[in-house]
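The structure under discussion appears below in the form of structure tokens.
Left out: one protein chain. Kept in place: all the others.
Our next item is chain A:
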Amino acid sequence: MTPPASTTAFLATAPSRRSLRDIVAGGAAPLLLLPAVLFVTILLIVPTLEMMVASVQTQDVTGTIGPPLTARHFVRLVDVPLYRDVLVATLRIAIVTAFLSALVGFPVAMVIARGHPVAARCVNVIIVMPLVVSIVVRAYGWQLILANGPNGVLNVIGSWLGLGRVSVRLLYSETAVVIGSLHVFLAMMVLPLASSLARIPRRLEEAAATLGASSLRIFWKVILPLSLPGLSVGLTLVFTLTASSFVLPVILGGNKSQMIGQLLEQQATAVFDWPFSAAIAIVMVSMIFGVNGLSLWFIKRQLSAGSIGVGP
């Protein structure tokens, strides 16, 4: 079959479009990717490898990093109570924040997914708004609210209520870090959760109700299982961001609640123990990857077991 004359003419008059496509389809694809590949290789892959190598090497008194190979930096991180406490505190703060964000975020996500359109839009804006404000600004905002002196906003309110001049001392504690993280990262829980909830057909809840299920039962047996994909994404995001955060624990946690980010910064820029810093960084990244992997595995298992989201 030969193409009609008009088609042939069109092809002849549009050589540039064809040739560009040919370049991409042909052997030029690697060439087009080269700048990005170079960028990532030089600035990410090589330094990461270097860091991994450094984490198992020794630093002598002159500060030179080299052989012999050793695992003692990793051992030290787990063995020394001070560092172990930092690891545990980091995990604790991140897990508590993720859990609380689910607790606080679920009703909010429900309003966005199921509420009156106007209410949903308003809540959505309120949740997303803080994301455009710098995290540093928000952290200082919380510092003002939680301040331990009589001028802290919470304490001022407390004294109005007759609770005494200084009724709460929250700043520079794990609680302050959790509160701050919860506020800063709540959107990361609410948005995926709301999109998951919005995908649950209303008919499922109606069917469950006609079958005799109370609202509470509908929530536990229908809504919660079907919102798991969004919930897991939210938990993962909040956990990751909290565990790896640096600004919030510095401003709100002070020295009392050291998190792994702060420890890393101290070891790298104050102590100059780079092999140990490298080990900390590797543990931090693997810890976060581990939790994310677990979460993804969980979602996949749920998806294959329940084909969530595939409604008729």
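We take it that contacts are C-beta pairs under 8 Å (C-beta built on N, C-alpha and C of every residue); 3 or more make two chains touch, one makes a residue touch a chain; residues count from 1.
Definition applied: contacts and distances are computed from a predicted model.
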item: Hidden subunit of the complex - UniProt protein name among "Spermidine/putrescine import ATP-binding protein PotA", "Spore germination protein", "FMN reductase (NADPH)" or "Acyl--CoA ligase"; value: "Spermidine/putrescine import ATP-binding protein PotA"
item: Per the touch definition above, residue among A:91, A:209 or A:247 touching the missing chain; value: A:209
item: Touch criterion as defined above, residue of A:226, A:252, A:282 or A:299 at the omitted chain; value: A:226
item: Sole residue of A:21, A:121 or A:217 that reaches the chain not shown, by the stated touch rule; value: A:217
item: Contact footprint on chain A, counting only the chain that is left out; value: 201, 203-204, 206-214, 217, 221-222, 225-226, 302, 305-312
